[in-house]
Structures are given as structure tokens and as C-alpha cells.
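Note that one protein chain is taken out, while the other chains of the complex remain in position.
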Amino acid sequence: MEQTALFEKIGGIMHGGDYNPEQWLDRPDILAKDIEMMKKAGVNCVTLGVFAWAVHEPREGEFHFEWLKEIMDNLYENGIYTILATPSGARPAWLDEKYPEAMRVDASGHRAHHGVRHNHCMSSPIFREKIAIMDRKLAENFADHPGMLLWHISNEFGGECYCPHCVKRFQNYLAEKFDHDIDKLNHAWWTTFWSHRFNSFDQIEPPYSNGEFSIMGLNLEWKRFTTWSMTDFMKWEISVLRDVKADVPVTTNFMKLYDGLDYREMAKELDMVSWDSYPAFHNDRETLAETMLENAFDHAVIRSMKPDRPFMLMESVPGAVNWHPFNKVKRPGAHRLACFQAVASGSDTVQYFQWRKGRGSFEQYHGAVVDHLGTDDTRIFKEVEEVGQLLKKIPDVAGTIPKNQVAMIFDWDNRWAIDDAMALAQETKNYEKTCMDIWDEFMKMGVEPDVISSDSDFSPYKVLILPMFYVLHDGVGAKIKDFVAKGGQVLATYFTGYVDKDLLCHLGGFPGDGLSEVFGIISEEIDTLYPTDRNAVRFTNGKVCEVRDYAEMLRVSDAEVLGTYETDYYGKMAAVTKKKYGEGNAYYVACRMAATDMKDLFVEVLSNAGIAGKDLPEGVEYHVRYGAEKSFEFYLNASGKQITLSGVSGKDLIGEKEISGELILDPCAVAVIEK
Amino acid sequence: MEQTALFEKIGGIMHGGDYNPEQWLDRPDILAKDIEMMKKAGVNCVTLGVFAWAVHEPREGEFHFEWLKEIMDNLYENGIYTILATPSGARPAWLDEKYPEAMRVDASGHRAHHGVRHNHCMSSPIFREKIAIMDRKLAENFADHPGMLLWHISNEFGGECYCPHCVKRFQNYLAEKFDHDIDKLNHAWWTTFWSHRFNSFDQIEPPYSNGEFSIMGLNLEWKRFTTWSMTDFMKWEISVLRDVKADVPVTTNFMKLYDGLDYREMAKELDMVSWDSYPAFHNDRETLAETMLENAFDHAVIRSMKPDRPFMLMESVPGAVNWHPFNKVKRPGAHRLACFQAVASGSDTVQYFQWRKGRGSFEQYHGAVVDHLGTDDTRIFKEVEEVGQLLKKIPDVAGTIPKNQVAMIFDWDNRWAIDDAMALAQETKNYEKTCMDIWDEFMKMGVEPDVISSDSDFSPYKVLILPMFYVLHDGVGAKIKDFVAKGGQVLATYFTGYVDKDLLCHLGGFPGDGLSEVFGIISEEIDTLYPTDRNAVRFTNGKVCEVRDYAEMLRVSDAEVLGTYETDYYGKMAAVTKKKYGEGNAYYVACRMAATDMKDLFVEVLSNAGIAGKDLPEGVEYHVRYGAEKSFEFYLNASGKQITLSGVSGKDLIGEKEISGELILDPCAVAVIEK
Partner (left out) sequence: MEQTALFEKIGGIMHGGDYNPEQWLDRPDILAKDIEMMKKAGVNCVTLGVFAWAVHEPREGEFHFEWLKEIMDNLYENGIYTILATPSGARPAWLDEKYPEAMRVDASGHRAHHGVRHNHCMSSPIFREKIAIMDRKLAENFADHPGMLLWHISNEFGGECYCPHCVKRFQNYLAEKFDHDIDKLNHAWWTTFWSHRFNSFDQIEPPYSNGEFSIMGLNLEWKRFTTWSMTDFMKWEISVLRDVKADVPVTTNFMKLYDGLDYREMAKELDMVSWDSYPAFHNDRETLAETMLENAFDHAVIRSMKPDRPFMLMESVPGAVNWHPFNKVKRPGAHRLACFQAVASGSDTVQYFQWRKGRGSFEQYHGAVVDHLGTDDTRIFKEVEEVGQLLKKIPDVAGTIPKNQVAMIFDWDNRWAIDDAMALAQETKNYEKTCMDIWDEFMKMGVEPDVISSDSDFSPYKVLILPMFYVLHDGVGAKIKDFVAKGGQVLATYFTGYVDKDLLCHLGGFPGDGLSEVFGIISEEIDTLYPTDRNAVRFTNGKVCEVRDYAEMLRVSDAEVLGTYETDYYGKMAAVTKKKYGEGNAYYVACRMAATDMKDLFVEVLSNAGIAGKDLPEGVEYHVRYGAEKSFEFYLNASGKQITLSGVSGKDLIGEKEISGELILDPCAVAVIEK
């Protein structure tokens, strides 16, 4: 197994974050102090130039890069590398004033006014022309700088545009997709319903807020198009940079599970994936360990987009963020825990937004390493400094990756389709939560699942989990059949296999596309329960588990019934089934149960697959990364109390001692066991 | 008494529903199976052509009716009649593309984009021209078809349009209404308030969301105009059809108590009324019997629009709908109960939306007789099949009608005016609920009230109930006075008789227009209670009942005080009064009590009127239909348990046996007793 760190020059884990010296050019004292404090905090890389267009080009055609050159030089001389951003995240006022068509049009058809950020039209030719000039100049000036590590394309891409340009591109996109055959589209979108047939692609409009919203296929394609269009814009920026110097890698920073863009499509164009993590630590609805697990799920989703290499934690905050409903301060130790969770999950970097708090505007109170107070003796600074020191202890982790045997399928268009489906109850669909709860349950058994696309290669895995796997892409039914036939374990739930990629219902029984044969059942009806309604499943072993929200009535053709409903008119009907198919097994859970109540099923599935779990105390997270010669086990104690683990052996790089058997972890402590 | 069934050709109760074969023209196997399955389910009529414009006329001026002809022929040959819809419910894309003025403008002044449905401008000349061509061709091709039963005009009319065309028509409508005298309008709308006087009708605009909303008279006339304009459009469609062949009857399908249109005005233009019923069965806030009663109220409102003939249940669903907040499956038997409730309430039809689920788009999961699974052995199909068989047992019911002696006044413009009134508390006005609760209380005593307009003929009735009868149309005060004087019983509540038809307050004491003389009281103040506030009424018999939300302080001139308030500064003041006026009695209930607490009053009123109630077990509904020679009593058991009724005699057409005294009904069972 090969091991390639994302950044060889860094010589270990990157520690740094966004740095906006352009806000302080009139304060050379502060800029000098920044370098000094960065060194104290163990910062080895900063991100420059995010949102710097108005400084780079204050008037059209007038460019200023000297300041940036000087700062990059200075940083480099002090051992600090640079990630350089393209500034397309926000446009200078002169650009919007002269070229208003660069501004986005919203779903109501109104063109935005200048302001805020992330609101350009992805299709605007003039905007592409202007950003190309800018990016080319940046590349010409800085691509060869010795401190230059990586291009950071734009910032947190998001949103959508309904301008005439984008409408036309949408129509072309559809024509391309449906082979220029409008009847193909009419059939796929079932437009004969409500007299919605189109005679030509030119007649199709996006789902304006006062327009068409009732064609599910159109709604879905609009979302796919927005991803395509945003990706196309990003590719344009990348091509300009590569045209100048091809070998500087590129990334862009994703936002958690942002619903608006299928990040997996964008990831294909990047050299590495990165994301910005802002959990609501210490909130009023869950424990710290639960908050951590949610974040670990996000890490897993991002990581699985480039499974062969580490990813980057591009942004996080050492203190409080400023845009949550409640901006609670991160308690001592929580920062250490979060930073090591990123590394444990496969990140080669720990980065912050931002280095120093600005004095004004929207994010003046967003947490930063350096406060308005400006000193290096604040609690926050000292916690960052400590993380900087600890990361220096684990240089060999860089470049290692996890190797997981269980995968959960989580598709962006499945999210969109479930969300848009006129069925069930809008209030309780909870697709993402359903996935996360099941994922957490595996984590608690010490088994970390990857979170993959249905288009991914299934061959590295022994177990596939399919929660609410509503949309079946072409060929996926056959892929699953093949996976099970060859010995794989599959577990699917209610609301699986109802529609094809265009959201047309399968005829002849759900789950469709051959899956009812694999599972040996057909779902005849799906009942939606009110929040106060309850049913239950009685398993053959006598165990009874509560059912909420959804329950399907199954016709069982040739499956084993593992559990039946307790009450209502479908009492005694099958609720959980298992079918041996080929060399493998196919489990079907026809109703919503708590993930904890599904644990026995998961244990059985893992056991079938020969995967050993781990006996973890509550609140302790466990991850493993594998390298060319060594592997690293990570233990994170989010339980809030001291924990003693047994059966651990190897060298704890954090505690700097050999462990053989017993590992004691204080609250918020972490251990990295080298093997 | 004459007895005329709505559809002689059907020879009994119609059973059928919406059928959209145009979605399956590429699947002749499915079309063939449909006929076969319809016959199995006892379907004798289907509704064709709803939303079929894009299939009828795929390009402007290019018409295709062969497919429809073939299907109508085929259905007819198999004993299945057709209700044919005009397709104005949604426009084809080519029409909106070429004639955007056919699309509606919303209250913010924005023209809609193409899409969805029910969004045409009612005034658009080009839209009228295009639909006239279409309707004429439909009539020419199908009016004489032997299977043709009825025209179904458009579909679920609704909404409103603020386009320049409609604004102009609104101004003309007002000029007409106020005799082209702007000062008449100024006085009626009290426009001197806030300097709102108009100099000409041209200055008046509809209540745009960013315009005038503070003239109550204008708001009300805009709603009246919208009804007028929608009716005018409907009349246009009807006139085109009648021009080709005058004797095919017409209807359109109403939506429950839809607030946007005064259905009573529209009903005048129709040969029979029909509506679409979608109760939220088995919800989390009430019992099945309560849900049923709400639906029975809706039946009563619709029925009372054409009291001399049966109505139609045009749409209902055998399974789950797909657009409720929670789309729960209809439990076994509930379908039977709902279908027989329609017939019991006066419907000659039981129809569904729809026959077969489409594969895609907005209603792909709306319940249907035939599921995506496509077989005739599903639970739902079998329940429909059973209803089909049972309906065949009661052919003589067709054409019979109820004859009720109690009426509740429920005016559309009273709803609008109460809703818009800047008084009381928006949150607790609950006009409709107040009416329904009182109506239910009568039903529980086995006495079904009609639900009529204040413009209706009062002479068939002995009792009039006036809940929150806020608006008095011209002459209604005198009509009520006359009704009581001649021996009628009237019971009114708080918030009665405050304003005239233009919403000007009566001077000299509420209730105005002579009613304070009839009731012998004047309401000096009305108190609005917070939801946690309580008062109570102590009746002369010592009974004490809780008061919530509203309480009027009465000046009693010459009425008997039946109850007084218990607390607050109006403790001891009159809360419930009775006055003998002429040969009748006038009761006034000055505060909001639970309808159940008003039962004693209702009993007294019925007793005064010589109307005998019935001792019904909880959860059992009772209706009667009268024919030329026979009458039919309906018993519906929505109690959830087996019920034994006594005092029943006659032939139970469902159970097919003579009943003399005791009738046993299983849960969800129905009995139809012929007398």
C-alpha cells in the first residue's frame, strides 16, 4: 500500500487557516505580530486571497499584487506556506455596477443587487472573462512562488441562478441529456399529467417560485443542472490556472452536507477535497459525543469522495462562531477533540477560519485564533497553540487512509427526490437523520462505514446499508443483485426502489429494477403515521421494538420473516425479512425503528460478513488510518469523564508511551496508537 | 313528491372516477386491463379528459380526438358511461408561450410563469377564444356519443387574478354595482376615513399585497368580484357547449368549503352540484366519527345549493392522498363508510380520483383504485370492489332527497367579512368551526340541519340557527322578523347583526336592521378573552357552563334572561336570553360556549318546533332520503365498535334482511333501511 501525504513540503499535518492581511495593510505592527504569533502557535500554512478581488483589482484593469507578494515572501521566510484563493467568491462593486448581468437572478425572477457574496451568475460570459483575467494574473504572479502549495478555487460555492442565460443553458443541458428528443423528456417527466407536455426544449423553464413546481423530474434536473453549471464554472477557473502552470493542485471548500450541490460531481474535478466544519458544540439537544458523531459522519461523506487519499479540514473555529442561532463558546478541550477527529477521519490538515478577527462587518465576531484583544495569552490562543504542538507529534499520519468494509449509500439526488416527493409526511421524512442514526450505531460498535454513492464501486465492501434508497440509477439494481449473489450482505429499509433516475415509479412492485427478487418481498402499501401514532415489531426472538412514522405492508414471496407488526390492521404482517440470495443475504426493514433497536440486525449482518466490532465505552470514538508500513488507531474521549479502555496496544504518540492493554483517557483527551 | 335520479341511464348509484388513459396510450395492454378491472369493480362511469388539452391539441390548431373516441366507444361497449371534461384546468405550454396574457397575475402584481394548473386569467380574451374553439370541438365530436352523460366544466376552479384586464373589469363591476355613482361607493366604503375617497371608478385597484388593504368594503367586493368573474368564465364555457347541443347537463367540481369562491353563486349556473372530498381520516386530533361529521357538514353545505335534487361526490380516494401533511392510509372499512355517507347525505354518485396511479409527477402517489403494482388483489382494490357490489343493492335510492326542518345560515361573505374584520382576535374567530360544532350537536340528536344562505327561502324550515351572523344582507332583518312572527324558532349568537352588506356598522345598537327588537336586547360591548381567560354562564336551572373567547354585555329591554355571567365586571349581567316574538321565539347566546353545553337550548328549540330527535349511540350517523314512494334511512357506524340500535324497522338493503326493532352494526358497517 502506497502512502502519499497531500503536502510533502509540510512534512506532517498542516496547521493553519484563513488569513486576511489585506484588512490590516495600514497596521504593519499587527502584520509583524501575526508572523510571530503564528510561529508560536505552530502554524505552517495560511490561506490567502479569499475575497480579495477589490484589493487585487480596485478599479477595472488596475492590478495590485505587490502587497501579496511581500506577505507570501515574508511568510515563506518564516516557514509558513501559502494556499492561494481565487477571489470569485465576491465581486468588487465596480464590476457589478458596470456589468449587472454578473449578478444572480433568484427564483422569483429578480436580479440581485450588489452585495453579500456567492451570488454571481455561473453562466455570465462577462463574469467568466473577468475572473479569467484575474486568475491568469494570480497564476502568473504566484504559481511558481516557493511558498505556494495549492489553489483554493473561489469559496464555498452555493446557490443557483434563474437568469435568461442560465435558463438557456438549462434548456441546452436538457436537450443534450434527452438526445434532443422532446418526447423522451415528456415520457421521462410524465408530462401528460396536468397537460404539461412540451413541444420543444425552448418551452422549458426552471422551477420559478411563481412557475412550474409540480413536475418532479424537472425539479430534479434543475438541481442536477445547478451542480453541472457550478462545476462548469469551477472547471473554467481551474483551466485558466492550469493553462499557466499545470502542476499546482486545486481544491475548493465544501460546506458540510450542503443540499444545493452534488459535491460528488464537483469532487471529480479536484485534486483533493476539503470542507468547512462548524458543529454546534454543547447544544441543548444532544451530548458532546453525539455532536461529534454527526461531524464524523460529515467527515466520512467528504472522505469517501476521494477514497484513495486524505482530505483537508479547510475551516473550523477554535472559539464560538457568530452565525449559529446560539453562539456558544467551545469549552476547554473540545477544540483538541474536534481537530483530532478530523485527522482521525482522514484529514491531513487542521485549518481555521480565521487567524485574526476583523474589526467590522458580518463576521467581526466569528471566532479566530487572535481576538480583538490581540494578545497570545487568551484561553483560545493557548488551546490552538497546544493543538499545534500535538500535531507535530504525528507527522507520519499524513498520507495514511482508512480501509473500511462497510458502506452506506447516500446519494445527493436521493436526498433531493425524497425531499420533493409528494408522499409520506414532509415533517418526518428525515432522510439525512435516518442515515446518520444508523451510521452512528455502527460507529458505536467500532466499525466505521464509508458513505458512498450508488455509482461507486461496491467491490471493496462486504456490507452495504441502503436506508430509504428511493431512487435507483440505471444499472444499480443489477449491481446490488450481483453484490449479494457474490456473497455481499445488504440491508435496505422502507421507501426503497420506488422510482428510476427520472423519478418514474417502477411498475409491478416496489422495490423495482429486480430488487423485489433479491429481497423476496413486494411492498404493497406504505402507511404514514402521525407523530403520536405507534406500532411495534415483534421479532422471532420475542424482542419488541417501537415503530414510528412509516410502515410498509409487505407481500412476502420467498423471504424469511424475522419480525411482524404488533397492531393495527397490518398486525401479524411481515415487518422485517431476510433472504439468502446467491452467496449473500438481503435484509429488508419495512418500517422505521430507532437505529439502536436495529443493533441486533447489524450485529448479524457484520457477523455474516466476518467483520469484528469493538467494545467501546459510551462517548469514545474510534478510527483507524492505514499507511504503507504503519497504521494508526485514534481514540477520542468525548464522554465527559475519564475512561479506561482495555485491549489497546502500541505506542501512544500523544501520551508518548507504550500502551499494552490499558489506555486511560481524560475528558477530551485523545490517543494516537501507532502499530 | 317527484323522484328524479341524476342519471337515468345509470339505473342506480353511479360508481366510477377520473380516468386518464391518455397517460398510457403506448401501453394497450394496460388499457385493456383497465376495462376488465373496472367491470370487476362495478364501475359504471368514468370521467375523461380532465387536463387533456395538450393531448387534444398538441400544437395550436392541430386537434386529435381519435384516441378519445376509441376509448369512449370501448368503455360504452363494456357498459361504462363517460363524463367528459373541458380541459381549461391547465393550458398547454404552446398557449402560454404564445399568449402569456392567459397566465394569471398574483397579488404582488407578478405574472405567473407557465406551469402547475388552475392559473389562467378569467378575463383574458385570447384564453376565452382558445377554450371556446376547444370546447366547441369537444361538443361537436362527443355531445351525441351514446356513452356521454355530463359535461365536467374545467376542474376545481380557484384563485384570483390581478392583471390589468381583471382590474378594468373590477372597476366596471363596481361602477355597475354602485349605479355609476362614485359617491355611493364612497359612502358605502366609508372612504372619508384615512382620506380614501375616490373621484372615479378608474382610481380603484384590487387589494394588491403592497397596496390598499384597509378598506373592508373593497376587500369584500374584490372577493365577490372574483366569484363573479370566475362564474362568468364558467358560463362562457357552458354557453359554447350548449350552443352545440343544449341538453347535455353540466357541472363543475367544488373543493369542500373552499374560501376563495362563493360556490352558491356558481351553483346557480349548473345543472347539478358536485364536489371533491378528502378528509384526513384517522388523524391525531379527533375520532373517526368526528372526522366523518366534518365531512357530513360539507355534504350538507353542497347539497343545500340545489335542495331539490341529489348531488355528486365527484372525487374521493380509496387509499391515502398524497398532499396532506400526513398521508395516512385509510383503514379497512373506512372507505365503505365514506362512500355510504355521501349517498346518505344525498349524493347519487360515488366517484374517485383516480382509477389508476400515474407513474410520475405531482400526484404519482395519490391513492387510486389501481396501484403501480397493477393487480386486482390489493387490499384497496378489494375494498372498492366491495363498495361497487353494495351500491348495486340500493338502486332505488337514486333520485331521493332529504327533507330537513332545521337550517343553519352560513354565508360565504359572512366568512369573508368575519375573517377580514379588524376586531376580536384573529386566532380565535373560528367562524367555520363554530358553525360545524353546533351542526354536529344537532346531528348527534338525529336531526340533520340544512346549511343555507341568508338569501334562501326560509319557509321550508321551523328552526333557524344563526351562529356569528355578522353581516346582514338587505331585507334579511325583515325576513327573520317575519319568520319568527309566524312561529319560527331562531337562535343567534354573539357577533350577530353588526354590519350591513357593505360592512357599515349599524347605528343605534347591535344586532341591527330591526333584530334588536326581535331579540329584545342590545349588545353594548364585546369582550375578547385571551385563550387562558375563562368566564362562565349560570343558567336559571343552576347549570354552569364555561365561556371562552368572546362575551358580549347585553342591555336587555324585553327578553327573558336564561343565564347570566359568573365573574369579571360583567358578572350577573345577561348572557343568554329568550324572547317570545309573535308566534315564535328568538334566543340570543351572547358568548361562546361549547356546542355540547348549548344542547339544552337546542332541545328546547326543537321541542318548541315540534321536531323529534333520535336517541343515537355515540359514533353512529343517521340520515334520511325521501323518494316518490319510499324513504331510506341510513345508519353509519363510525364508533369503532359493534353497536346495537333499537327502534329500527324496515328492510335493510345492505344486510338484505327485515329489521324490526334491533339493528346490529359491526364497526364501519352501514345499513340502508327502506321504508
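In order of appearance the chains are A and B, and numbering begins at 1 in each one.
Just so it is clear, a contact is a pair of C-beta atoms (placed from the backbone, for glycine too) under 8 Å apart; a residue touches a chain by one contact, two chains touch by 3 or more.
Source: prediction; values computed, not measured.
In the complete complex, the residue from A:Arg91, A:Lys444 or A:Arg592 that touches the missing chain is A:Arg91.
Contact with the chain that does not appear here is found for just one residue of A:Pro164, A:Pro332 or A:Gly508, A:Pro332. Residue-wise, the contact with the chain that is not shown comes from B:His196, picked out of B:Lys33, B:His145, B:His196 or B:Lys580.
Residue A:His372 is the one among A:Lys69, A:Lys168, A:Lys184 or A:His372 that touches the chain missing from this view.
Hidden from this view is one chain, which touches chain A at 20, 22-23, 51-55, 58-59, 87, 89-94, 97, 106, 110, 112-117, 283-284, 319-320, 322-323, 325-329, 331-332, 357-366, 371-374, 378-380. For chain B, the residues touching the absent chain in the complete assembly are 108-109, 188-199, 203, 205, 207-208, 210-217, 421-428, 502-510, 522, 524-533, 553, 568-569.
We take it that only the chains that are shown with their structure count from here on.
When chain A is laid over chain B using CA atoms, the rotation angle comes to 120 degrees (nearest 5).
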